[in-house]
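Missing here is one protein chain; the remaining ones are kept as they sit in the complex.
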Amino acid sequence: MTKLLSSRDIDISQRNFQQIIIRGDGKDRFNQIINKEISIIPPSKNLEVTKDDRFMFAKNSFDQWSLIYLVERDYKEILKFISNINSNDEILASDYSYGQVYFEISGKNRNEFLNKLTHFDLRLKKFPVFSMAQTLIAKIDCSIYHLKDRYIVTCNRSFEDYFKERLKDTANI
Amino acid sequence: MWKSPRPKKTYDVIVVGGGGHGLGTAYYLAKEHGIKNIAVIEKGWLGGGNTGRNTTIIRSNYLWNESANLYDHSIKLWENLSQELNYNMMFSQRGVMNLAHNEHDIKEMKRRVSANRLNGLDTQWLETKEIKKLVPIMNTDNLRYPVLGAAFQPRGGVARHDAIAWGFAMRADEMGVDIIQNCEAQSIKTRSGKVEGVKTSKGFIRAKKVAVVASGHTSVLAKTAGVRLPLQSRPLQALVSEPIKPIINTVVMSNAVHAYVSQSDKGELVIGAGTDGYNSFTQRGGYDVIEETVRAIVELYPIFGKMKMLRQWGGIVDICPDASPIISKCEIKGLYFNCGWGTGGFKATPGSANVFAHTVANDEPHKINAPFNLERFSDGRLIDEHGAAAVAH
Amino acid sequence: MILINCPYCGERDQSEFSNGGEAHVARPENSDSLNDKDWGQYVFYRDNPKGIFYERWVHSHGCRKWFNAVRNTATDEILKIYKVDEKTPKIDSFTNTLKTPSGEPKVGSGNFTVKK
Partner (left out) sequence: MSALDNKKSSYIKKNKKVSFTFDGKKYYGYKGDTIASALLRNNVRLIARSFKYHRPRGIYTCGIEEPNAIVQILNEHNEPNARATVKQIYEGMKVDSQNRWPSLNLDIGSINNLLSPMFSAGFYYKTFMGPKGFWKKIYEPIIRRTAGLGKPPKEFRSKSIHQNHNVDIVIVGAGLSGLIAARKLIDTEYDVLLLEQDSFLGGVLKNSNKVEQINNQEVNKWIKETERLIKISTNIKILKNSLVTSYNFTNHLIALEDKFAGKAIDTSKSELTLHKIRTTHTILANGHIERFISFRNNDLPGVMLASSFEKYIHRYGVIPETNPVIFTNNSTTVTLLKSLVDLGHKPVAYVDARDKNKIGKKLLTYLKKNNIPFYFNAEIEGCDGNKKVETISIRKNKNKIIKVKSSMLCVSGGINPDIHLFTQSKGLVKWDDKLITFKPDVPFQNTITIGSVSGNYNYEKTHDEINNKLSFLKPKNIEMKIKINDTNNFNIKELWETRHEKKSNWSKSFIDLHNDVTTKDLKQAVVEGFDRIEHLKRFTTNSMGTDQGKISSINSLGIVSKILKKEISEVGTTTYRPPYAPLSFSAIAGRNTYEFYDPQRKTPIHNWHINNKAIFEDVGQWKRPWYFKEHDSETMHQAVQRESKQTRQTAGILDGSTLGKIEIKGKDALEFMNLMYTNPFTKMKPMTSRYALMLGEDGMIKDDGIVCKFNDKHFIATTTSGGAPKVLADMEEYLQTEWPHLQVYVNSITEQFTTFNISGPKSRDIMSKVFTEVDFSNENFPFMTFKVFNYKGTEARIMRASFTGELGYEIYITPNHGLELWKRIFHHGNVFDLVPYGTETMHLLRAEKGYVVIGQETDGTVTPIDLNFNWMIGKKKKDFIGKRSLTRSDTAREDRKQLVGIVPLDKSEFIEEGQHVVERERLPNPIKTPVEYLGHVSSSYHSPNLNHCIAMAMIKGGNKLMGKKLFISSSYGTKNIAVEVVSPVFIDPENKRLTS
């Protein structure tokens, strides 16, 4: 984790991370295949996030999941996992490792801060803990994960500089 | 100004739509084709639709020959219209500039400048420093997409939107045309492939010919006659600022940094936004479109950040798949359409009315509007002006 | 700005979505046997009603999923949202939901409907 900024009850840090986007039907066989490989069941409820020490696993929509590695793994392991899953015709796993950046946003003012950059409704009653959403933040397509006291925001790597500048600008102005 | 007669039982021609195009059609039918028994029916007030809601930009620098001919025919009429109608159109030929912001824009615009030249139009290419001379307040280099040049048409400009509707209305009225406001066309009646008349909120009116010029509502009316048109009705918004002393003396349009602006004689900045991406008849678009436009204005003219939006409004524009209009007969005899002007119909008002009147009077298109037929959506001979229409659809 | 209830993500601002025009226009399977006119109808012609409109939207800045909506184009009110594989709601279920005004209301000069 690299600290990006810390001001007025906002803390933001960032890191590179490993991630796999998995497409499939979410039915039993799909769950078994994944569970067999990494011993975790994909969340079944739309927009739900499950988490253990190794992974954050989120259901993005009815046929898409994002699997985020919380602890960096040997790349070969990930490639092997992807190749094993992809040996099933009805699943597509695409490697997203290092192709996206990961920002952790915490602090008391995190909602007000983020709402300077997005219209997304962050109120707890609309965006509960352990849920995720895909939305626009600072004009960029992002995923946002709600982990109790903080948000994880991910976006494509090519936007990294722009996104960071927007975050800093919002904190400073 | 004009009388407000009750509708007669029957007319030679009913023009549906009392905007500039419709009133102009009646005017030219009476003046050039000797047809006097005409009614223009308007559901609201004259010029209250897109005529009174647009940013009044006039230019003819379109890419394809067909369009250049049509729009330049119109400019030529504009140039004499104040005298012809004895009503000041306030046609101000202060020039229209289309900015290029990337290499692709440059290539596209230089091609257009060259095509325009061969078509006898006065479009020229401007380098950034020449733009800066014409519009010193423009931020040309310190922005996300720098200004790399522009296509400039000096004969282009702006005019007074109400004036053309009122001017045509007064002169048509003098020639005996019945101008009937608050008269909504509800359906077009046909029998065995021939038009019979129009059912209106003031009763049924019989007519030998019906010419529909109802912009956003054209396809709705066409449907009542069983005619399907390739149109989608979209919100298009515009806004004006508070008035200030003259600061910008030409019309500037930009597609990549999406905004167009001119300054009215009263001193307001007249700013056009883009269309919304969905069909709507509400005459109101999304606030996000206004924001997109204003941030482009602030980007291009930083000092305008200190100015304020005075009014914003929306119109309903009918958009064709190839961003070119339809001025055409159809499969029903005696039924004619002039529609699909999308975001840029105002500039064409006199030209469109003129050739449409010809089409209605002779049951044959004028050679200028012959390519703007309905068949092109079957045979594929489209007139694709998405580039030149200068509005990102 | 319209608020759209994505069946997968919930209510979001319209700026996250793209409109896909008329819904339920099937791509002809036997395009070779169609004449130019009929093919042109498929490629270029879409319904454009004032009132009840069955249309498509995609949550392009969200889950990227397509879905259908029934919207009153005279008021922009969304009357129903349904998934692509759900049954098309019948039009008569919406006839009573039409509210005035449509566009800028009219009266006298073409403006507000003024009730006395």
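In this document, chain identifiers A, B and C correspond to the written order of the chains, with residue numbering beginning at 1 in each.
Convention: a contact is a pair of C-beta atoms (placed from the backbone, for glycine too) under 8 Å apart; a residue touches a chain by one contact, two chains touch by 3 or more.
Since this is a predicted model, take the numbers as computed values, not measurements.
Trainee: If I'm reading the header right, one chain is hidden. Which shown chains does it touch across the whole complex?
Mentor: A, B, C
Trainee: Per the definition of touch given earlier, which of B:41, B:113, B:253 or B:270 contacts the omitted chain?
Mentor: In the full complex, the listed residue that touches the missing chain is B:113.
Trainee: One chain isn't shown here. Among B:28, B:71, B:87 or B:356, which residue touches it?
Mentor: Residue touching the chain left out of view: B:87.
Trainee: Check each of B:141, B:242 or B:331 against the chain that is not shown and name the one that touches it.
Mentor: Missing-chain contact among the listed residues: B:242.
Trainee: Out of B:15, B:30, B:257 or B:270, point to the residue that touches the absent chain in the complete complex.
Mentor: The missing chain is touched by B:257.
Trainee: Across the whole complex, list the residues on chain A that are touched by the chain not included here.
Mentor: Chain A touches the chain not shown through residues 16, 21, 23-24, 63, 74-76, 79, 86, 89-92, 94-100, 112, 115-116, 118-123, 126, 138-140, 156-163, 165-166, 169-170, 173.
Trainee: Considering the whole complex, not just the chains shown, which residues of chain B touch the missing one?
Mentor: Here the touching residues of chain B are 1-2, 4, 45-46, 48, 52, 65, 68-69, 80, 82-83, 86-88, 90-93, 101-104, 107-115, 117-120, 122, 125, 137, 142-145, 160, 162-163, 166, 181, 241-247, 257, 263, 265-267, 282, 284, 286-287, 290-291, 294-299, 302-313, 321, 376, 378-382, 384, 386-387.
Trainee: To test your reading of the contact rule: which positions on chain C touch the chain that is missing from view?
Mentor: These residues touch the chain not displayed: 1-3, 13, 18, 20, 26-29, 31-32, 34, 36, 39-40, 42-44, 56, 58, 60, 64-66, 75-76, 84-85, 99-101, 104-116.
As a working rule, only the chains that are shown with their structure count from here on.
Trainee: Distance between chain A and chain B based on Cα centroids, please, to the nearest Å.
Mentor: 48
Trainee: Can you compute the centre-to-centre distance for chain A and chain C, using the mean CA position of each chain? Integer Å is fine.
Mentor: 32
Trainee: What's the distance between the Cα centroids of chain B and chain C, rounded to whole Å?
Mentor: So the centroids are 26 Å from each other.
Trainee: Quick check: what residues of chain B touch more than one other chain, meaning two or more?
Mentor: Counting only residues that touch two or more other chains, chain B contributes none.
Trainee: Which bits of chain B are touching chain C when the two form their complex?
Mentor: Residue list for chain B touching chain C: 43-45, 48, 182, 217, 219-220, 223, 228-233, 277-284, 286-288, 316, 321, 377-380.
Trainee: Please give the residue numbers of chain C that touch chain B in the complex, ascending.
Mentor: 1-2, 13-15, 18-19, 21, 36-37, 39-41, 43-46, 48-50, 53, 55, 73-76, 102-104, 106, 109-110
Trainee: Which residues of chain A touch chain C once you look at their complex with the stated criterion?
Mentor: 46-47, 60-62, 64, 119-121, 126, 133-136, 141
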